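Sharing a structure, written as structure tokens. Questions coming.
All protein chains but one are shown at their positions in the complex.
This part shows chain A:
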Amino acid sequence: MSSVTDVAPIAATRTPEGEPRKPRKPRSGALLGLAAWLIGFLFVVPVLWMVLTSFHSEEAAATNPPSLLAPLTLEGYREFFGVGTGANPWPSLLNSLTASVVSTIIVLLLAIPAAYALSIKPVRKWTDVMFFFLSTRMLPIVAGLLPIYLFAQWSGLLDNIWLLIVLYTAMNLPIAVWMMRSFLAEVPVEILEAAAMDGAGLLLTLRQVVAPIILPGIAATSLICFIFSWNELLLARTLTGTVAGTAPVYLTGFVTSQGLFLAQVCAAAFVVSLPVLIAGFAAQDKLVQGLSLGAVK
């Protein structure tokens, strides 16, 4: 849900600064800036609305037309953190964190060597390999859901966070390989040749020469993988139960067909999207370079 809204404003607001190549007249620059801010704002409005609603009472949240100036309350957040209701969001938040972080690390460990073998020292028929990676994403996950469920039941992995980690890794690996390949492809061969000339081995070259150049790319890739894993609902809802349930599953639990729930769900959605927002802001500099500039200027 937040994958578009979280990333887009950051990229959008920086677009004018990111294209310094042709000199522009000041007026058109200002107009473009205004347009960028406007589009950015449009992307953020639903999120702001969600945050505002989360601080309203259920009754105020349900009124039509919506009331902007309703009194603020922390009721929704109290409900989310289970004050007095016996519900506890922490296990599901921790499960989400485990699944997202561990799967992202595994994805990076696998994707970077794979991307290296597809760009800097390409294997034979590397375009076929790239296509093969991408083709694993062409089957909608829902089509594989039943076999996965039956396999999980047969192997005793139902409601086990490690099953999600493996699935999230498989889900994100093709994207990560594609992204990392494009970043690695932009590393100038001359730098690598210079390193080889100075007698640097493969590992030293990777660590000292390649890594610093592609760091923004790694940041962007890991954030994307983290966001996809963090927000994943379909697999988590189907394959987890009482132990390994993730935050999005816990979040949907606030929806009810009897009674009001908008404020609670907004509060829950805001808390659940916080880690992604924080990760996004923390990596903002690297991210903007990674997403808008490519590896090298």
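Methods note: contacts are C-beta pairs under 8 Å (C-beta built on N, C-alpha and C of every residue); 3 or more make two chains touch, one makes a residue touch a chain; residues count from 1.
Keep in mind that, in the parts below, contacts and distances are computed from a predicted model.
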item	value
Options "Ferredoxin", "Succinate dehydrogenase", "Tricarboxylate transport protein TctB" or "Carbohydrate ABC transporter substrate-binding protein, CUT1 family": UniProt name of the undisplayed chain	"Carbohydrate ABC transporter substrate-binding protein, CUT1 family"
Residue among A:36, A:50 or A:106 touching the omitted chain	A:106
Candidates A:35, A:48 or A:243 - the one touching the absent chain	A:243
Option from A:117, A:141, A:200 or A:213 whose C-beta touches the chain left out	A:117
Selected from A:67, A:135, A:208 or A:252 as touching the chain missing from the view	A:252
Residue ranges of chain A at the interface with the undisplayed chain	62-64, 84-87, 106, 109-110, 113-114, 116-117, 121-124, 149-150, 153, 156-163, 165-166, 237-238, 241-245, 249, 252-260
